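Missing here: one protein chain of the complex. Every other protein chain is in place.
In order of appearance the chains are A and B, and numbering begins at 1 in each one.
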Amino acid sequence: MTEPAFLVLAAVTVIGSIMALEARDLVYGAVALGVAFLGMAGLFILLDASYVAAFQIAVYIGAVVILILFTVMLVGPAKGEAQMELKRVSLLAAVLVATLIGMGGALASAAAFPGSDVCGGSCDIQSLSRTLLIDYGTQLELLSLVLAAAVIGALTLAKAEKKT
Amino acid sequence: MEALTSFFGVSAILLGIGIYGLATKRSAIRILFAVELIYNAANLNIIAFARLRNPPIVTGQVIVLFSIALAAMEAAVGLAIIIVAFRLNNEIDLRKLTRLKG
Partner (left out) sequence: MAEPFPDPIQMTLAIMTSPLFLKIAIFPGLTSIAIIAALLTWLDRKITARVQLRIGPQYVSPLGGILQSFADLIKLAFKELPLPEKADKFFFVMAPVFGMVLAGGLMGLIPFSHETLISNLEIGLPVFLAFVTLSPTLVLLAGWSANSKYPFIGGLRSLFQQTAYEIPLWLSAIGVVMLAGTFNLEKIVLAQSKGWFIVPQALGALLFLITSVAEQERIPFDLPEAEPEVIMGWQAEYTGFFFLAAQGAGFIKLYAFSALFATLYLGGYLGPGPLPPLFWSLLKTIGIVVAVILLRGTFGRVRIDQLLRAGWTILLGLALVNIVITYFIVVGFPTI
């Protein structure tokens, strides 16, 4: 495992996601979210899932972040920001608690998952596409139906908004 | 294995940040950010477990591909709802959008 690369990417991801929630301007928040997604794509590459990483960049940053940016610019950056009810310290508390729980669970399960350093033939694009199209073909079709339903729903919402 | 622990730790931290955002933020868009972060935490978890399993398995990547597609869909519909709510109420603070309250 390449340790420096992991540390840098993990830092980018965590700092990006904190900035996404804490940046004063929503546009900066959306861009920080995009940076966090990029770091996440890097972590996926470290885990030998480079196709998922490309998909993550194309879908999350190419589609989701730009939709969010568009919405933020439409709604106006000044609107909708309100005072927080909890203290900012609670961020630290939440992160610490989650990390402790996560570390504990990981250490407990580390014996059950010893892990292997080389992924070999079971992580490449051929076996991924075989699994995706043969073993999970039905689910893929269902997913495309769900996506079509979502597109129609979003279009209906946009049309209804035009009438009022 | 140490690597598994560290990936798991990043995932747990992201989950914590996401839950913090859900609990404290009032803007609908920030809450969408938090939901996306939680999605990402889950994706990283699934991929890490599938990769660091012995022997590694590719099904985790397939599930994450599905998850990414669903997250994009959720963002599209959610943002459409936010835009409509803004047009109707001129407000995206979730605690002031009380029109649907029964």
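Here is the rule we use: a contact is a pair of C-beta atoms (placed from the backbone, for glycine too) under 8 Å apart; a residue touches a chain by one contact, two chains touch by 3 or more.
This one's a predicted model, so the numbers in the text were calculated from it and none came from an experiment.
Just so you know, the chain we are not showing touches A across the whole complex.
If you put the hidden chain back, the residue from A:14, A:31 or A:98 that touches it is A:31. Only one of A:8, A:58 or A:100 touches the chain withheld from this view, namely A:58. Touching the omitted chain from subunit A are residues 27, 31, 34, 50-51, 54-55, 57-58, 61-63, 65-66, 69-70, 73, 124-125.
Please note the rule applied: only the chains that are shown with their structure count from here on.
Centroids of subunit A and subunit B (each the mean of its C-alpha atoms) stand 7 Å apart. Remark: subunit B residues 1-21, 23-30, 32-34, 36-37, 40, 43-44, 47-49, 51-62, 64-66, 68-77, 79-84, 86-88, 90-93, 95 touch subunit A in the complex.
If you check the complex, the residues on subunit A that touch subunit B are 1, 6, 10, 13-14, 17-18, 20-21, 26, 29-30, 33, 36-37, 40, 43-44, 47-49, 51-52, 55-56, 59-60, 63-64, 67-68, 70-72, 74-75, 79-82, 84-86, 90-91, 94-99, 101-103, 105-107, 110, 113-116, 119-120, 122-123, 127-128, 131-132, 135-136, 139-140, 143, 146-147, 150-151, 153-154, 157-158, 160-161, 164.
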